[in-house]
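Structure below; questions to follow.
The other protein chains are all here in position, but one chain of the complex has been omitted.
As written, the chain order gives the labels A and B, with residue 1 at the start of each chain.
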């Protein structure tokens, strides 16, 4: 069994945003040399997500509005977590979108349906944060 | 290490529905011959889910109503994604229910609690769509 590990760093300049990280994850897979196995991609921060969905700007706008409706940022005082912080809503948005994805590796490629892309979802940005890529297989 | 891959196809005749796919996934595991490892089951489409919960019709009715409350289909014009499409809500429902499950494989069986069953959750049906089963182990 082979294993591979890499940290990817992101710095989203706004509080919230979505970044297509499929090319970076694919580059990790090529670097790993693994042909058959599983690829785990997870946020290492608890106010960010890694998820798989469509690379379509309209949908990302809809996600932003929808997440704000289900877990609003303001008023920040509504959350007990927000003592000296203002990111309680980010901890909720991250649960809705998920921490991680596990992707099958087949014949040396990410085994995806037509429209599947991997995104980093930032909900408390404006600082450097990490995503972990771990691949096992052979 | 052994690896196994299979695509399962579904065609849900309505826009939304839940299908118990545990027997199909179990048949994959038997075909793989893998006794110890991990089994990934994921939707290959971004408007569908794979999740684990109860095979109980009342609960599925409740899920349908609940998902419509949190991410309503109509009015379709409320979503920017819905230009020439009407499935933005399906991309949200899929995030609530999840893309994938990872199931332990122990002694050649899906290592489940008493009531755990795997479901395909369709949110934009009436066409053929795929689920990927990938098993690694030995």
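Quick note on the criterion: contacts are C-beta pairs under 8 Å (C-beta built on N, C-alpha and C of every residue); 3 or more make two chains touch, one makes a residue touch a chain.
Bear in mind that the values here come from a model prediction, so they are computed numbers and not experimental data.
Q: One chain is left out of this view; which of A:25, A:38 or A:67 touches it in the full complex?
A: A:38
Q: For review purposes, identify every residue of chain A that touches the missing chain, sorted by number.
A: 1, 3, 5, 38, 40, 42-46, 70-71, 79-83, 88, 91-92, 94-96, 98-100, 102, 130, 132, 134, 136
Q: Please output the residues of chain B touching the missing chain, sorted low to high.
A: Touch with the absent chain occurs at residues 1, 36-38, 51-54, 56, 58-59, 61-63, 66, 70, 96-98, 101-104, 106, 111-116, 136-138.
Note that in this section only the chains that are shown with their structure count from here on.
Q: Expressed in ° and rounded to a multiple of 5, what is the rotation angle of the C-alpha superposition of chain A on chain B?
A: 120
Q: Once you find the CA centre of chain A and the CA centre of chain B, what distance in Å lies between them?
A: 20
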